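Note that one protein chain is taken out, while the other chains of the complex remain in position.
Chains: A and B, in written order; residue numbering restarts at 1 for each.
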Amino acid sequence: MKLRPFPSSILVTAAALGLMVWPLFFPDAFLYFQVLGMACLYGTLALAWSIYGLSGAVSLGHAAFFGLGAYGSALLNHYWHWSPFLTILAGSLASVVFGLIWSFFFRRLRGVYLGLASLAAVEIPRVIIDNWDSLTSGSMGMTGLDRLPTLHLGDWQLAFGADLKAQYYLLLLLVIGATFLYKTIIDSRWGWALRALRENETAATMMGIRVNRERTKALLCSSYLTGICGGLYAHILGLIEPSLVFSLHVSALPLIFTIFGGRTLFFGPVLGALLLYPLEQLVFQPLLPQGHAALYGLVIILTILFFPKGIAAWITRRASA
Amino acid sequence: MSITAFPWPQIIVSGFALGSFYALVALGFSLIFGVTRAFNLAHGEMIVLASYLAFVLWKFCQVPFYLTLPVCLLALGLLTLPLYLLLRRLKEPYALNTLVVTFGLALLLQNLMLVLFSADYRLLNSGLSSFTIPGLGLTFSWNQVVLLLLSLLATAGVHLGLHHTFLGKALRATIQDQEAAQISGINVKSMSLIAFGLGGMLIGLAGPLYGQNMYLYPLAGAEATLIAIILTIFAGVGRIRALLLGGWLLGLMESAAILTVGSKWRELVSAAVLLILLYFRPQGISFRKPG
Partner (left out) sequence: MDNQTRLCLEVKGLSKRFGGQQVLREVSFSLQEGEILGIIGPNGAGKTTLFNIISGWVTPSGGEVVFFGEKTTDWTPDRLCRAGMARTFQMPQIFPEMSVLENVMTGAWFGQPSPPAAAQARAQSREFLELVALTASETTPARDLSLMQQRLLELARALATRPKLLLLDEIAAGLSLKAVKCLTNLILRLRTQGLTLLLTDHLLNLIMPVSDRLLALDQGEIIAAGPPQEIIHDPEVESAYLGVRDPAGEEG
């Protein structure tokens, strides 16, 4: 590989190292483990959303994949007592199936209308799960799910469920892996094909790119990763309800993190999540216990108005200037 | 919504009233979208905001229900001004950017309403009673009658205004073709401002009616937005009669869904209708002249 390190990849590596090392100095900062851990989870969600975004789609309905992944894992755990990591990997296939259906029915939709369709698409799994009382106990939600398991490495115990620090490291590893995956996709031939069809579908087709197939592949990757985030969420919380996982809020978060962080750079989505989520949880939550998510609405409006390329583009421009 | 299973004639009548109201709900959205091409995903939240305003006036200031209508009408008409200024600043791709920004605005309004009014369900009870038509055995509430009359009145008013006034004709010309309108000397900027103002007034009118007929809570707006989008796609822009027809169809469908599969599945109706519409009309909202 002819990888010459950019300033931005050095920056990202430094940030990742910082995120790995700080708990050594603050071993009891449990609130921060929890908040940053969730920020990593939402960062992964934003990356998953962005994989679909590479094809030019702006989805307002990723809660559908998140919720299906959550319910898929929860049901496997509840009825068959599979161990959480297995349930997450298998249960998220529900999201992939939904992704296949989505690809077929929305294949002719672009831009605004794809956004509207995705917004409405969430309602279908939500209402079905909400009303299928015998299977999912409906709007009561499912409780008593197994927490993430404990890993025994010789004398070492990594209690991903009970120990917030171990959980933080797990989620940090997840988001680093996802970032790496996202960058690999962007730099690959497939990523190039997605970029081409995003910029001009007619021209991309004319260059021999199978636009529908590439777009579908992007959505399937995106939906599986989103489903995994949903599954993790279910087992971290130990309970889920339709209104919790199929919410507008869940659909909005990856969009907001990505646009705020920056769509054009590989670390933008994660940067957005790592900045905004802690800000919301640690600063806004105490100030406005009821409507603290108002922050997100405000942020997205200001971002589109004042720096539409996101804060990552702004930072790298400042750094290189 | 508070409608439970009714016999068929009742379903038709209440679907009719509900559908007329849906047309009113869609009217403001359709007007703003038609003239400016801006998608306002916060449309429903603005209606709910107007409802809360009416609710507060009625409950805490003892303002009679009918007086809340003009107040909300004016308030929302003015409130769309900042929205107009906000959306005017957006760049290409304009439609998609308005979608994302108003999505954020919807989230912002939802949370603000949560702070101000809490998550409790409210109903604006204007104290009107029900009456029964003897012989037919149909029971109506005066609420429904008011809803039906005001919705039809507003819709007809907009229709007549668009077709028989000079301003209306200029608005219609802008809806059909912005460039041509500009060339023939119409000031498209002021048309946009007027569309936002009128759209806001229609939202303000819909608000108290909404609060009087349906339960009010901060997240209630999403459904109204969905209905506005569905009817606009169904009708195409600037076609008021088609909007009304679509409203009735949707109202009847929802009423029928409640009767046949139960009110829990009603929420699926509008989402499914939108998806089906988009499946068959992937290019979305049409700007064709009335055929």
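By our rule, a contact is a pair of C-beta atoms (placed from the backbone, for glycine too) under 8 Å apart; a residue touches a chain by one contact, two chains touch by 3 or more.
Every value quoted in this text rests on a predicted model; they were computed, and no experiment measured them.
J.: Which chains here would be touched by the one that got left out?
T.: Displayed chains contacted by the hidden chain, ordered by label: A.
J.: If the hidden chain were put back, which of A:152, A:210 or A:317 would touch it?
T.: Considering the complete complex, A:210 is the one touching the chain left out.
J.: Going by the contact rule already stated, which one of A:11, A:86, A:100 or A:196 would touch the omitted chain in the full complex?
T.: A:196
J.: Residue by residue, what part of subunit A touches the chain that was omitted?
T.: Against the left-out chain, subunit A lists 189, 192-193, 195-196, 199-200, 202-211.
Basically, only the chains that are shown with their structure count from here on.
J.: Per the centroid of Cα atoms for each chain, what is the distance between subunit A and subunit B, given in Å?
T.: That gives a centre separation of 33 Å.
J.: Which residues of subunit A touch subunit B in the complex?
T.: Where subunit A meets subunit B, its residues are 58, 60, 105-106, 108-113, 115-117, 119-124, 127, 130-131, 248-249, 252, 255-256, 259, 288, 290-294, 296-301, 304-305, 308.
J.: Applying the document's contact rule, which stretches of subunit B touch subunit A when the two form their complex?
T.: Result: residues 39, 41, 86, 89-91, 93, 95-97, 99-101, 103-115, 118-119, 219, 222, 226, 229, 264-265, 267-268, 270-272, 274-275, 278-279, 282-284 of subunit B touch subunit A.
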